[in-house]
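Only a single protein chain was left out; the remaining protein chains are all shown in position.
Moving on to chain A:
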Amino acid sequence: MAKELTQKAAWDRVLAKLKKNSLWMLHYCTGCGAIELPPTMTARYDMERFGIMPMVTPRQADILLITGYLSVKTLKRVILVYEQMQAPKYVVGFGSCTINGGMYWDSYSTIKSLDQYLPVEMYLAGCMPRPEAIIKGFSWLIDRVGKGEANSWRDYYENYEFYRKNQEELFGGPIQSYQDIPADAQKFGILEARQ
């Protein structure tokens, strides 16, 4: 059965086409791999031609780019940063370490899989991914945003208990959060917007 095109759905489709041209990126580069970003942004590969720009605070950013491994301590900060960002927001795991631990697969102090703790929109595999791979990955993300399919951020509102449980198991106790995620979901009508 063909999907009925309501006025709101049509408007969303137009908005998505416009929104994909502007994605601001906050990079969290405590691991390695940040060295691949300067050539991606500057004259050699020029990320800005896709409308992707580095931004300096979580409130303004759309993409949270996490490069390399995350130790348990830094993950706590990443979660606080992620919760401060305004939805729609996309987490991009950069490098093998965010996927399965990479070369730190048997380390006691790093996390192995980022998507247990935050909803990841896209992984960029490689150790390190070259600027070409980064550009390719972001083009894929732009396409998904343009089609309105990049919805991983809803997962954090919908399955908040799952993520919170994993986080607290890892940290061994409740963590202090400055953003009330369930209340936000209620206030901005994110949960019912799906239906």
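Operating definition for what follows: a residue touches a chain if its C-beta (ideal position, glycine included) is under 8 Å from a C-beta of that chain, and two chains touch if they have at least 3 such contacts; residues count from 1.
FYI, contacts and distances are computed from a predicted model.
**Q** What does the UniProt entry say the missing chain is called, choosing from "Phosphonate C-P lyase system protein PhnH", "Respiratory-chain NADH dehydrogenase, subunit 1", "SpoVR family protein" or "Transporter"?
**A** Protein name of the absent chain (UniProt record): "Respiratory-chain NADH dehydrogenase, subunit 1".
**Q** Decide which residue listed in A:Glu36, A:Asp62 or A:Glu121 touches the omitted chain of the complex.
**A** Of these options, the touching residue for the absent chain is A:Asp62.
**Q** Kindly note down the residues of chain A that lie in touch with the hidden chain.
**A** Residues touching the hidden chain, for chain A, are 15, 18-19, 21-23, 42-43, 46, 48-51, 56-57, 59-60, 62, 84-88, 179, 184, 188, 190, 193.
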